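What you see is the complex with one protein chain gone and the rest in place.
Here is subunit A:
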Amino acid sequence: MSAAPGASPDTTPGSTPGASRGATPSPPRNGVTRAEYCVIACAEAWRGDGEILASPMGPIPSIGARLARRTFSPDLLLTDGEALLVGPDGSPEGWLPYRQHLALVTGGRRHVMMGASQLDRFGNQNISCVGDWERPARQLLGVRGGPVNTLNNPVSYWVPRHSTRVFVEKVDMIGGVGYDSAAAAGPAATRFHRIPRVVSNLGVFDFATEDHSMRLASLHPGVTVEEVVAATGFELTVPADVPYTREPSPAELASIREDLDPKGLRDREVKG
């Protein structure tokens, strides 16, 4: 059952009209795993993006990007994770070394899905360090490309383990710029700033609220609103009717299982 996207104004593209807030019985999952709903939710991030570079980070976003390219977003460009642009079968169609990748970011023709060690209400993201920056309790990667990405091309986020440790009131070090920080920094920051969606193992989130704070856009089947709220460390906007993340079509499911991820990397990233 593949629902038509955007069925009503309240429905997020790529979601199935669901049940209302409260004790929501989960719909049947027809053997579809949580990881597979995550793949669908990630793939949907690139729907309608046209001829741009899809930059997924992590196994499930990568499977999602390739699924989008094979199905509803055939014009997407994909990388091999190194310096090559590749087709769905992995054969090269272009060269994209780091220096050109950075120029492509500032040109804006890219939609990246990054990870987040911390993410707050307005979409500020941290992969740099936990604790005080001067002397962190836990040093992580560093800001990497977060600052340039978020000011120049759409940036979505992927969180495989949704918890109050990740979804925090305020991130310790802003690498990826959120809506409030961009607004405070002025037009050079807001001009091309956009965070289309956040996908976690529990659901899909966007910033389609008046103040651009995070909103629950869809629940993955099998997840309740209460579960999401309990795992989120800030006040989340929860609409009266929360749709479910849409079902994969039989063809999509076969593609994920047989072609894109026959070894089941997705199940190692998200269980259940």
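Criterion: a residue touches a chain if its C-beta (ideal position, glycine included) is under 8 Å from a C-beta of that chain, and two chains touch if they have at least 3 such contacts; residues count from 1.
The working rule: contacts and distances are computed from a predicted model.
J.: Can you work out the missing subunit's protein name as recorded in UniProt? Choose among "Acyl CoA--acetate/3-ketoacid CoA transferase subunit alpha", "Branched-chain amino acid transport system / permease component", "Sulfite reductase, hemoprotein subunit" or "Sugar ABC transporter substrate-binding protein".
T.: The UniProt record for the chain left out of view names it "Acyl CoA--acetate/3-ketoacid CoA transferase subunit alpha".
J.: One chain isn't shown here. Among A:G87, A:G142 or A:G264, which residue touches it?
T.: A:G142
J.: Can you work out which residue in A:T33, A:N152 or A:T232 touches the chain that's missing from view?
T.: Touching the chain that is not displayed is residue A:N152.
J.: Taking the entire complex into account, which one of A:E82, A:E210 or A:E258 touches the absent chain?
T.: For the chain that is not drawn, the touching residue is A:E82.
J.: May I ask you to list the residues on subunit A that touch the chain which is not drawn?
T.: Interface with the chain not displayed, on the subunit A side: 82-84, 95, 97-99, 102, 105-106, 128-129, 133-148, 150-152, 173-177, 181-182, 184-189, 191-193.
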